[in-house]
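The other protein chains are all here in position, but one chain of the complex has been omitted.
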Amino acid sequence: MSQPFIHSSVVQPDTRPLLSIDNLKTYFHTEEGRVKAVDGVTLAVEEGKTLGIVGESGSGKSVTALSVTRLIPEEQGRIVGGHITWRGKNEEVDLGSIPIEEMPRYRGAEIAMIFQEPMTSLNPVFKCGWQIAEAITQHTSTGWDAARKRAIELLVEVGIDKPEKRMNQYPHELSGGMKQRVMIAMALACDPKLLICDEPTTALDVTIQQQILRLIARLQRERNMAVLFITHDLGVVAEITDFVAVMCPGETLRMLHGQVEGEDDGDNFDRGGHIVEFGSVTDIFTNPQHPYTKGLIACRPSLKTRSRRLPTINDFLRAESEGMTLDPTDPTLEIDYPGRATVSREDMPGFKETLIEVKGVRTWFPIQSGIWQRALDWDRAVDGVDLTIPRGMTIGLVGESGCGKTTLGRTILQLVRPREGQVLFEGRDLTTLSRTELRPLRRRLQIIFQDPYSSLNPRLTIEDAIVEPMALHGLYGDTKGRRERAVWLMERVGLKPDHLYRYPHEFSGGQRQRICIARTLASEPEFIVCDESVSALDVSIQAEVINLLLDLQDEMGLTYLFITHDLSVVKYVSDVVVVMSSSRVMADLYEGEEREKILREARGGHIVEMKHPDELYRNPEHPYTRKLLAAIPAGDPEQASRKKAAEA
Amino acid sequence: MWQYIVRRLLLMIPTFFGITFVCFLVLRMANVDPVASQMEMGLQGGQVSQEAIEHLRRIYHLDKPWYEQYARLVVRLTRPVCIDYLEEGQFTSAWRPMSRLACGNQSRISLDLGTSWRDGRPIIEIIAEALPITVLLALLSLFIAYSIAIPLGIYSAVRQYSVGDQISTVVVFMLYSLPKFWIGTMLLIFFAGGHYLDWFPLQGWHSFEGFEEMSLGERIGDVAWHIVLPLVTLSYNAFAALSRYMRTGMLEVIRQDYIRTARAKGLSEKTVVFKHALRNSLIPIITMLGLLLPFMVSGSVVVEFIFGIRGMGGVALEAIRLPDYPLVITIVAFVSLLTMLGILISDILYGVVDPRISYGKGS
Partner (left out) sequence: MSTSESMMTEKKAVAEPAAKTPQGEGPLAKPVKRSYWRMVGRQFWRRRISRVGLYVIALIFLMAFSADFLASDKPVLLHMDGKTWVFPNLTDPSDLRRYDNNTLIDVMGPDDWALMPLVSWWGVNNHDFTAILEAPSRRHLLGTDPSGRDVMTRVIHGTRVSLAVGILAVSIMVVVGVLLGSLAGFYGGKVDAVIMRIVEIFLCIPTMLLIVTVLAILAPSGWWMVVAMMVCIGLTGWTNIARLIRGEIFKVKALEYVQASRALGGSDVRIILRHVIPNSISPVLVSATFGIASAILLEGALSFLGFGIPPDMASWGGILTAARGNISAWWLAIFPGFAIFVTVTAYNLLGEGLRDAIDPRLKT
């Protein structure tokens, strides 16, 4: 079994750490057999320090955190080995082996947790104030009135305005960011010595994410708490942590040993999630040792990335296993891979000619209310958008949730009809066409969705799914021709032809997204809306899919409208970046009178700024764009400290 | 909130017309001449001239086109009128507009639901006698069902896969499949009537003899003694459905993120279950109330038949046998409207217990 890389700069502390996890093993038992979620994790959290655990889904990072507080339901998973030593209030205890009935003494009082989904993590039927006060009275002898007073103080501390009012509100009446603040206030209620944050910002928009990260950092400083921060996002890690542990399952490391999927192997790949590298945050980013860490750093598009294609973790592992030494921090790093496009989109006919023109489009949805359910108000999802999309180019559409970017994409495809405005496709106004008239055009205008789990019909084989668009539009002659095309498409997107006879549930998320791409390509489209198409994927898979999309664009001269909330990805893929926002989204970034002023304008989703990516990121003009760009998590600790210094 | 209620009340109007129309269709389908049936029942007796029959047909509006007949049915179901006490014990319905002034001391305002073909009694009187019995039975058995099902459901969910849970799951599953008319009959055979165990009375919902002379306490005791078996028969089905629902609901809630949060706060398992999980899993159970109402009404038909209770179901069955279709249809319509109201109330209740439901911005 390979030992993790431990950087020499991690000095052994004189005192013993607050929490030390020693060779922890947590296994899950599913119908399909045993899953080794955490398999031999050893780490320590020191008092007043922040330790980040970073890894992709399935790496066991969350399970490690939940094991510490024993919050894994017993019927699902169990700690089968190792120790979790907690040195709390002058006592030393192994949390892994004490009876579960004793855990409430530690939870909340000494070790507090916040979770990923603020929407579902608060009990919907109790008022926020009550939920915080409950946490206080649970561990102290404070009376109810005193607890309420303390709860208001906590709300002030976590930066919630009008705390008295919020005390009496139910969770659903608060925004996502506010809910997460309430969660933090609840966690702080009994002055815990350790705060475990399990992906606390993943479900939040980037500007809110920045606020929450700053809040956690500030509270950590002020209270001298230890923080265990779980995330999949290296950018976030760079921003907030002192030490980093990188986790991944043994399965992922196959490529490192030059082995392909499916081949039989020894213990190495059988091992579940474990730590491959541990070090200070600077060490991890400037001098990563393990190839997996290097790949993880390299495959994430950062604002600095200059390469034409992204390195992927698997390519990285393969290259390293073949003896190459690569520098993951090199912004121009590219690794050649099979299937890379040999032609360029510039050579395609009609490159940069206008393909689609959007003129003054407004898409409003009625909000029905009152006794007669009349549309008394409108949800102005898209409120006056002009946009020109040239052939063969990628237009990146970026914005926070609620800015109308998805609706704009669907309006262009006429999946949603606009209230006013024109969508010109090769000079024809799509908004005036009937459904039947649109049908032949639909072949040329396509969409790839976000969720790979719901974008394939579970009852159809992959072949049925891919052949359907061809049959619908009468392409490739007969069944045989369509089949051959389906085989070709499968190979093109990097899957095996015999996968055609399988059903969607047999594939992983990344594979499904490839299948969706193949299905989209089946109708030979010219214009594709990629609606958050890579957002649900792990970074390494995300890089693979982005590369595939770029290759396909070069080979077929495709035009993309790339919709995403990820500011780094959009900068990397786009030729033009379009920032969308609405008054309601923007107002959240301001307080007091300025906020009221913006809200009064009440404009729905519209374009705030539109520029070449380099130009936009170097020189944002609109104040909202500036705020948005400033909120991007730093790619490395150096940049993070520079940013902090600049703000101070 | 009020907007929601008003909206729901307005939506009840088409439903009301739908219900009455279905009832009217059935009545038309019967195509029974009340004149003929009245004669059969010997109300008039002797030979009746053709003119007299025509006269009666006019009185019952059978000579009018179908839409007018339907309109009259609707009007009849909705219009309150005065019922005058003419002579002792005899009533006649008076087709007068509602007006307190028009009603003297000897009168009262009431819904005019027409009169029974059989004995000419106002239907509202018959319903007024039968309804309390059915409502009492339904409410009591719902109360019993809820008060056993909720604790059992919680127990089963918290101790999932334990021996107790497994036994209760099997028992509840069997109860679910047991026919009411079977259990009712078996209870009658084995616990009433004297052939096996003579613990409970055979028929009725109170003693026929001497009930008038009893004091209030004795009366309550007598009724309680009579309705034990009917209540058991009526409630076990609802109980089985509810406890299964409670168990799955509770299991569902326990998996939620906010339960994990509650545990992470350091709450004891007891508090987590009885404060955080219970409150949430009770919400769907409350909505079940609205859906159980029609279920209870159907059940009461069988139960009242078996135990010879003159509730709504018993009276309706009797009327069908006579046949007295206007009475039946009026009962069906009346019960439907009550059910409609019951469902509305449980919907509103849902909004009260679940803070997430705001019923529009109007409130």
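The chains carry the letters A and B, assigned in the order they are written, with residues numbered from 1 in each.
Here is the rule we go by: contacts are C-beta pairs under 8 Å (C-beta built on N, C-alpha and C of every residue); 3 or more make two chains touch, one makes a residue touch a chain.
Note that the structure is predicted; figures quoted are calculated from it, not measured.
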Option from A:D451, A:E555 or A:D575 whose C-beta touches the chain left out: A:D451
Of A:K496, A:K597, A:R626 or A:R642, the residue in touch with the unshown chain: A:K496
Residue, one of A:D191, A:E346 or A:E506, that touches the chain absent here: A:E506
Option touching the unshown chain, where A:T202, A:T286, A:S307 or A:T329 are the choices: A:T202
Residue among B:W225, B:F305 or B:Y350 touching the omitted chain: B:F305
Missing-partner contacts on subunit B, residue numbers: 11, 14-15, 18-19, 22-23, 26, 29-30, 32, 173-174, 176-183, 185-186, 188-190, 192-193, 195-196, 202, 294, 297-298, 301-302, 305-306, 313, 316-317, 320-321, 323, 325, 328-329, 331-332, 335-337, 339-340, 343
Contacts of subunit A with the absent chain, listed as residue ranges: 28, 30-33, 35, 37, 57-63, 76, 116-117, 199, 202-203, 232, 261-262, 413, 415, 438-440, 442-443, 445-447, 449-451, 453-461, 465, 468-469, 472-473, 487, 496-498, 501-509, 516, 519-520, 523, 535-536, 538
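Throughout what follows, only the chains that are shown with their structure count from here on.
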Parts of subunit B lying in touch with subunit A, wherever the complex brings them together: 3, 6-7, 10, 160-161, 255-258, 260-269, 271, 276, 279-280, 283, 353-356, 360-362
Subunit B-facing residues of subunit A, complex: 69, 71, 73, 75, 101, 103-109, 112-113, 115, 117, 120-126, 134-135, 138-139, 170, 172, 183, 186-187, 189-190, 369-371, 373
